[in-house]
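Here the complex is missing a single protein chain, while all its other protein chains stay put.
Residue numbering begins at 1 within each chain, and the chains themselves are lettered A and B in the order written.
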Amino acid sequence: MNKHVVLAVLMSAVCSLSAALPAAASSSAGEESLTVWCWDENFNIAAMKTAEKYYKEAGHENFTLNIVNTAEEDIQTKISTAFSAGVTDDLPDIILMGDSWANMYLQNFEGCFADLTDQIDFSEFAQYKVSCFTVNDRVYGIPFDSGSAGLFYRKDILEAAGYSAEDLENVTWERLVEIGKDIREKTGKYVISFDPNSSCSFVLMDSVMQASGEWFYDASDEEQNADFANNAVVREMSMILKEFWNNDLVYRSESRDASSVGAVQEGEVAFVPNAIWYAPTLMAAKDASGLWDYAPFPVLEEADTSPYTNIGGSSWVILESSKQKELAIDFMKTIWAGNTDFYDDILLNQAAVSTWLPASGSDVYNAPNEFFGGKAIYADFASWGEFIPSVAYGTNTWTVNNAIDSNLIDYFDDVVDLDGLMNNIQATYDSLK
Amino acid sequence: MTGKKSRPTHIRTVWFRLSLPMIICVASFMLYPFVYSLVLSFYSHKGLASSFVGAGNYVKMFHDPTFVKALGNNLLFLAIQVPLMLVLALFLAYLLETKDLKWVGFYRTALFLPCVTSLVAYSLVFRTMFQFDGLVNRLLKAMGFISAPLPWFTSRALARAVVILALCWRWTGYNMMYYIAGLQNISKELTEAAMIDGCSRLNAFIRIVIPQLKPVIVFTSVTSTIGTLQLFDEITMLTEGGPGNGTMTVSYYIYKQSFELNNNYGYSAAMSWVIVAIVALLSLIQLRVTREE
Partner (left out) sequence: MAKNKKRVSRVLTYIVLTLVSLISIFPCYWMFISAFNSTEQIVGGRMIPSTHLMENLRNLFDTYPIVQGVLNSMKISCITVMSSLLIASLAAYGFEKFRTDHSEKVYNVILIGMMVPFSALVVPLYRMMAKSGIVNTHAAVILPAAGSIFLLFFFRQNFRTIPDEILESARIDGAGELRIFATIVIPTMRATYAAAAIYAFMMSWNNYMWPMIILSSDAKKTIIVLVSKIVTSGYYPDYGVQMAGLVIATIPIAAIFMFLQKSFVEGLTGSVKG
């Protein structure tokens, strides 16, 4: 038989076969079922699965959650496409939203998200989280994981360079650069890992900005005009990042790559300024147990910043179009705003630190952690979390990050000076916003 | 062929009846949304809110540093990557057409393999290979070319080089296939006669074969030009436009403006119209320049 005929027959066979296959069973009537879109199999998805279990135990035996693993960027693309097309039939009931882009979507797609202000007691959550999901005094999100940040560091590397934990108490970024130079010289290790192109601003600029209690612009201002030339925080932090970069202190990896994670886990990088959600990643390298410690987040020397700040984190949002809005709200209220056992469970199993304040009183939160030298890491970060200044992110946080990330490298490479950098960031921001 | 004017009406409309399904598909899934985007391009959006700005988007574009940079990058990729890839493809096709060559099937499959590999797969492999302590840096170090690892994704020039390498790796085999097909169409006699006259094989190839390959070269360069000016996949998977917009392309910026920044569909639509105009112009020039007869 001819090759092409064989192929044609094969193809039609496959077609009819796969067409005949039944689609995955959709929920039958009478059951309580919700669809959730979120990312991260080991963290968000696992936490939602646990929540499903607890809601079932709370008297909803027929409750099922259909959790669809959807990448963060894909959620943005899909919901904005659907909202713009004015069709919401195929959207889920609940989605996970990153704190940094929440305000942009809540405002740009006003009316598409369920108003939860009168449904849930938001005074029981960390206020800086609630403010990320507040638009015109209405709250649209149930805060989830804490982005409370600190400075993780390798004790062994620090000591090998002749420093001790005391040197990192109330440490400034400027001092950190100096310590870093010693570390690089004496141990050959890198000091910090970042990629000036992506996530650099998100991790290192937004956090310091929030620590100052202000934002890049006044979010209540209609135009959200920023003034980078007179932004003391951005100026000082840019100089510090340049110092790190040009003294060869930076492990230059793409932030998304395993190499940056790998280098940190293998002890090639001394400092990791990041949020508590990064702790499970560190703890995944079990043989480094006892070598890691943490200190409060560094502050700036000139500009006035506190050691309490937030990096990343995300929260749950219910869509206004959900056909089971009542059920979704009840589920969130019962479990995510009312069940301490649930929060203990996800802390133990996913190391997920919540921002629901009643949860932080439990024994699990205060248990010593061997990996971090027996310190009660969750309680520490949670207590710092209460001091994080609330700032209104407005709709242009990603725009600012884009503007900074796309211009920093020119400053590092001495193509422009600090004033030139601020001008370029300003120009990029103004055209992007 | 019979003169077309002498044909009766029912013959004159045969083309239309045969191409009707195609016309319906293109009109509804390509032209209609595209024309719709022309309307959008006169508005500025912020999610669901929109305001009429007339030609404002088209003016704004040329003062937008990101757009200008992206367009420049597109042209840079076009100027370097397309010729590099096509010359390499032609050279490999020439080698593969050597008389009595063994393992032709293996070579062809090997060279075409990158092109069937999914984007997701190959971008991941490339990213891992070129990362700071990745395979490429280790190899270069072992061979003594470099003393410290090269920051492939954090230097503009190197990131552009990675994108160009990735594009060449993926599409050279694909274009080579067209050249092989083209070479098989050309009679070998002329070349052989020239070689008997003392002309070297390479010389004969350049003087005699290449001119005959012109239609293929035009075809591949037009399709590669279109591909490069719409460059999106490699950027989103490999570099996300960075570092410092060093590999930002217009298509990726369009996507960003629509879905990552303020959902400004109008501005995106305006940029895509500009891109279409540029592609159409370049294709036209390529066709004109190469059509001497």
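The rule is simple: a residue touches a chain if its C-beta (ideal position, glycine included) is under 8 Å from a C-beta of that chain, and two chains touch if they have at least 3 such contacts.
A quick note: this is a predicted structure, and the numbers were derived from the prediction, not measured.
Contact with the chain not shown here comes from a single listed residue; of A:E73, A:E320 or A:D413, that residue is A:E73. Checked against the hidden chain, the listed residues B:A121, B:I146 or B:I285 yield one contact partner: B:A121. Considering the whole complex, the residue from B:L111, B:L150 or B:A194 that touches the absent chain is B:L111. Seen from chain B, the chain kept out of the figure touches residues 1, 4, 11-12, 14-19, 21-26, 28-34, 36-37, 40, 92, 95-96, 98, 101, 105-122, 124-126, 128-129, 134-135, 138, 169, 173, 177-178, 180-182, 184-185, 201, 214-216, 219, 223, 226, 230, 232-233, 250-251, 254-255, 258, 265, 268-269, 271-273, 275-276, 279-280, 283. As for the chain not pictured, it touches chain A at residues 3-4, 7, 11-12, 14-15, 17-19, 21, 23-24, 37, 39-43, 66, 68-74, 77-78, 81-82, 84-87, 89-92, 258-259, 261-262, 277-278, 280-281, 284.
Operating definition for what follows: only the chains that are shown with their structure count from here on.
Note on chain placement: the centre of chain A and the centre of chain B lie 36 Å apart, centres being C-alpha means. Those residues of chain A that touch chain B in the complex are listed here as 73, 76-77, 80-81, 83-84, 104-105, 107-112, 195-198, 251-254, 256-259, 262-263, 395-396, 398-399, 402, 405-410, 424, 427-428, 431-433. Chain contact summary for the complex, chain B toward chain A: residues 46-49, 60, 63-67, 127-128, 131-134, 149, 151, 153-156, 239-246, 248, 256, 258-263, 265.
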